[in-house]
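With one protein chain withheld, the remaining protein chains of the complex are depicted in position.
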Amino acid sequence: MTPFSFEWQWNIEYIIFFGLLYIALGIIGVGITFTVIKTGLQALGFMRERHF
Amino acid sequence: MDSPLLPHGVKRCSTWAFFFWTLPWLALLAWGGLSAFLCLWKGLNQTNMSNVFAFALWIVFDLAVIALGAGAFFTGFLTYIIGKKELKNIISTAVIIGFICYSGAMAMLGIDIGQPIRGWFIFWHANIHSMLVEVSFCITCYLMVLAIEFIPIILENRKLEEIKELRIFGHNLHEIMAVFAATGTFLSFFHQGSLGGMFGVMYARPFAAREGFYIWPWTFFLFVLSAIACGPCFTILCTKLTEFFTRKKLVPDSAIQLLAKISAWLISLYMVLKIADYLGWMYGVVPRAGLTFESFFREGPYGVYLVVCEMIFCGILPAIILMVPKARQNQGWLIIACLLNCIGIVLNRFLFIIVTLAIPVMPFDRFWGYLPTWQEWGIGLAVVGYGFLLFSAAYRYLPIFPKERELNPITE
Partner (left out) sequence: MKKGNDHGKHKYGMVINIDKCTGCGTCMVACAAENNVAVRADQSDKERTITWMRLYKISNGKEFPHTEVSYFPRPCMHCDHHPPCVSVCVATATKLDFNTGIVSQIYTRCIGCRYCQAACPYGARYFNWWDAFPQDKGMDRYLTPEVSPRMRGVVEKCTFCHHRLMRAKTLAYTEDRRELEEGEYVTACTEACPAQAITFGDLSNPEHKVSKLIKHPFTFRLLERIGTEPKVYYHSSRDWVRKLGDNFLPGEYTPVVNQSWAEEEWSTKPGRDEF
């Protein structure tokens, strides 16, 4: 009930559900991180900007 | 007055005109704000929800806007994954509509639950067997994706584009948009489906219960299909409404017609499967519970006419109109068909929510009726006001219609 009581069970349903969720969140997180880093490098001049 | 913020090469109304345009929507927001305050301060007794109608107007609105906002993920899927280039002219609109729908729905849900401060329990103490948990997780993640898809559009604002870092950030986000579109499609598939699954799994409510495939009742797949069938129609309607108020053409016909044609095929498929589902339910689930189709509509305010409307006037009819090219290309018929389609999907959600609860299951229980209070309307309509405001601001300050300049050359 408190934030420290993390509920987890080692069964396939939990693994599939939270696995897929973390994959989705992970893709979003990696995408954003990648974009931020790339922006930073380009803004500071370490990388060339690609213009459409 | 705000001309430095307006996009290049397009005409916008004066700042005062825009201010007066925002007033009715601000009034709706104010009404919603007051209602929300009352509900949070005094409790949910401010509504007409009861132990019979545990789900009511807000849940109907939530499910309706989430279905209508499906145009965002579906258009994104068609544009970035399938590669339909014409839809690039309407994708920004679709994303903004989606963002409005989902953020509005989340705000409404925050007021709807009895203990809003405990809302995070859904994530921290999740019961993974509950469809509503699946819905909550996917909607929250998808709102994140929509925000990410919205950011580059905002960064295209004239003044913001002048800031080098923001411009680069916007461009870089745009480059990997396909990744977010794909994730958004995955998340949307599951939450649109789980919203249907929510009602199909209620095996003790014969009106809503459905059989299915493994853990997913048929309503799971029907809700996804109906969402992607009506989402593009809602995008078309919003575009047409914007064109009406701004008195100019904003999106080339190729994009509109493509969406309408895809919608036509999807509604037709949905109708076939929905009829099959109704038949399977009428001859399977219902008699097994000892009931008949007529018994659900014996008394009470919710009659068979709702099913007739949902299937015929708001289902088969718009499918036919959109399938016929001549009708689809006629502006009037296109708008009517899109409107009927969207109403049909809202009716479908209404049936699953309100009518399920109105019908008694115990033989000695009674039919119930329900009408929302002004507080409930306030919060529901506040989402409409919020939508108009946000979309108007986006249209005014951001180049959300790439072909606007081409379709409306300004003769000096």
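The chains carry the letters A and B, assigned in the order they are written, with residues numbered from 1 in each.
The rule we apply is simple: contacts are C-beta pairs under 8 Å (C-beta built on N, C-alpha and C of every residue); 3 or more make two chains touch, one makes a residue touch a chain.
Quick caveat, the model's predicted, so the values are computed rather than measured.
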- Message: Touch as defined at the start, partner being the missing chain; which of B:Gly290, B:Gly332 or B:Pro409 qualifies?
- Response: B:Gly290
- Note on the structure: Full-complex touch with the removed chain, picking from B:Gly104, B:Pro206 or B:Gly378, is B:Pro206
- Query: So which of B:Met131, B:Ile168 or B:Leu225 would be touching the chain we can't see?
  - Reply: B:Met131
- Chain not shown, touching residues in chain B: 43-45, 49-55, 112-115, 118-119, 121-122, 125-127, 129-133, 136, 198, 201-206, 287-292, 295, 356-357, 361-365, 368
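What we mean here is this: only the chains that are shown with their structure count from here on.
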- Could you pull out which chain A residues touch chain B in their complex? 1, 3, 6-7, 13-14, 17-18, 21, 24-25, 27-28, 31-32, 34-36, 38-39, 42-43, 49-50, 52
- Query: In the complex formed with chain A, which residues of chain B make contact?
  - Reply: 124-126, 128-129, 134, 137, 141, 144-145, 148, 164-165, 168-169, 171-173, 175-176, 179-180, 183, 186-187
